[in-house]
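Just one protein chain is left out here, and the rest sit where they should.
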Amino acid sequence: MTATEFIKKVFFFEVLQGLALTFKHMVSPAVTRQYPTEKREPVPGSRGLHALVRDTETGKEKCVGCGLCAAMCPSQCIHIYTSEGEDHKKVVDRYEIEVLRCVFCALCVEACPFGAVALSEVFEYSGYTREEFYYTKEMLLENWDKNMAGEKGRIYFEKFWRPKTVDFGAPALVKTEERKTV
Amino acid sequence: MNANDIVWILIKTIGVVAVFLIHVMFVQLFERKAIAHMQSRMGPMRVGWHGVLQPIADSIKLFFKEDIIPTNSDKPIFFIAPIIGVIAAVSSLAVIPLWEGFSIANLNVGILYILALSSVGAYAVILGGWASNSKYSFLGGLRSSAQVISYEIAMGLSLVGVMMMSGSTNLSDIVSAQAEGRWFVVPQIMGFAIFFIAALAETNRVPFDLPEAETELVSGFATEYSGMRWALFFMAEYAGMFVMSALAVVCFFGGWSGPGFLPPVIWFLMKVYAFIFLYFWIRATLPRYRYDQLMGLGWKIFIPVALANIVLTGLIKILLK
Amino acid sequence: MVPLSWYIVLSAVMFSIGVFGFLARRNLLIIFISIELMLNSVNISLVAFSHYLQSMRGQILVFFVITVAAAEAAIGLAILIAYYKNNPTIKVDEINLLKG
Partner (left out) sequence: MTTPQLFFAYFAVAMTALSLLIVTRKNPVHSVLCMLGLFIHIAGLYLFLNAEFLAAIQIIVYAGAILVLFLFVIMMLNLRKEETVKKYQAQWPVSAGIGIILAAFLVLILGNITVLPALGEYSIEAIKSEGSMMTVGKVLYTEFLLPFEIASIVLLVAIIGAVVLAKKRTE
């Protein structure tokens, strides 16, 4: 042990350094956010509670009941029941999602050719029973009306998903950093 | 002693204990806030403005919590242990002089009285840990017993220098001996360092909180305690911290003395709270010691250094005569 | 004013209880504690005498008794532990290595 080391040890030099560091942190502002009163805006395109897109023209769901989303879903939480309506058209009777099983991978949104299913930005939902999270078609449509209808829904599909059958015009070249900032 | 004296002593006692209970409630808010800010957090924010009413909410919660008694515990000892702790810690307040001429009992053996009660306080931890009949509690109790008897020696020896310089063990006399800013911390810097570190060990605070090391022993001796009984242990710990800080202020930092623009009691409390803040500051900074390091430090470094300090003080006192 | 004889009687009664404990118990630790009890009862009488005779010698003697008691406890418990390592019992009637 050299003389400097000895002196440092006797005068608790390293302990004092540590104390100085903690003191510095004490006078610097805290980084925590007071969550329920002070919320962070969700990033556009973030994956929250499911929604079923309502067609503005017909006033009904866009979904045609092809079942691609249910086929893609890794946690198998989408259940679709269809029947034959007039003119041999497929009618979606029930479209149900078990939200508690969902892993929010958004493969269903990617799979859907019509842009009929979406993940809204709602992330605060809670309840006392499991049954509350068995979302039926009506609940999913209502969720769309409440959270994603109008311009927000359009931007959601145009910027992030661009489903194959929907015409968004010429693809605008959006640079990566711009996408992040939207 | 007439009836008037007895009434006056009762008033003083009740006043000091009441103020002290409020102190215990709010010092833990102070601790949570201080440590939170040192970790770039905010601490309690919900109850009242910046959480100032949090201690009251906590005490109500603790008061109504279920009092769980382990089946195979030794029930009488399990009940008595926290009470011993809190009585020992709170009675130490009796000799602490808050300002000139004010202490509940102006004992001639003040320092010895505090040391005696702090050693009785160790029983709370040992017996509580033993009576819980749990391995964690038991290990916590054993660690505490060994730690407290080792560090009490170093602590007593470190105060001998102060006793030699003031020629008294009466706390008021020690403060008067430091009049006009001749604080004993300057000549007794070695004694002060040992005293402070031993006080950390004696009150089971970080970095010597081996008896309640969370990562190893869950909550040490207090693992099986809940509700009010746990709160009594908690109170004893904070009371011990207050008493040790007050003892440090009285013995090394001139007690209630200070420039005249503030009343003496404010000076005293400011110094004590500076010390309590130092406890929290150290808790936020340092990691926990290993147990064998702790014992080695106590026996191999602090006791010899404290003895050397006594010899040096005596030599200098004779030379200056 | 409390008469001196009261202290002495208290001390004598405590001493006798200590003697009983020393002779009757099987647990070696309790026997040690009984010895401490006897020493303490003697200390009480010494301090009482010191007070009533207005002399310091009784108190000084108590000081030395405490010293010896500390030494005795340390050595006694060390012997106990050393014995317990070889032969795990602390009942005095089972500690009979020297019995032929």
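Worth a mention:
Just so it is clear, A, B and C label the chains in written order, and each chain counts residues from 1 on its own.
Assume a contact is a pair of C-beta atoms (placed from the backbone, for glycine too) under 8 Å apart; a residue touches a chain by one contact, two chains touch by 3 or more.
Everything numeric here is computed off the predicted structure, so don't read it as measured data.
Taking every chain of the complex into account, the absent chain touches B, C.
Within the complete assembly, B:F138 is the residue of B:F138, B:F192 or B:F208 that touches the hidden chain.
Here the missing chain is touched by one residue of B:I149, B:I189, B:M270 or B:I301, and it is B:I149. For chain C, the residues touching the absent chain in the complete assembly are 1-10, 12-21, 23-27, 29-30, 32-34, 36-37, 40-41, 43-44, 47-57, 59-60, 62-64, 66-75, 77-82, 84, 90-93.
Where chain B meets the chain that is not shown, the touching residues are 74, 76-77, 80, 107-109, 112-113, 115-117, 119-120, 122-123, 126-127, 130-131, 138, 141-142, 145-146, 148-149, 152, 156, 168-170.
By our rule, only the chains that are shown with their structure count from here on.
Spacing of chain A relative to chain C, judged by their CA centroids, is 77 angstrom.
Taking the mean of the C-alpha atoms as each chain's centre, chain A and chain B sit 52 Å apart. Rounded to whole angstrom, the centroid-to-centroid distance between chain B and chain C, based on C-alpha atoms, equals 33 Å.
Across the assembly, chain A contributes no residue that touches 2 or more other chains. Within chain B, contacts with two or more other chains are made by no residue at all. Contacts from chain B toward chain A in the complex involve residues 34, 36-42, 45, 281-282, 284-286.
Residue ranges of chain A in contact with chain B, taken from their complex: 15, 18-19, 21-23, 25-32, 34.
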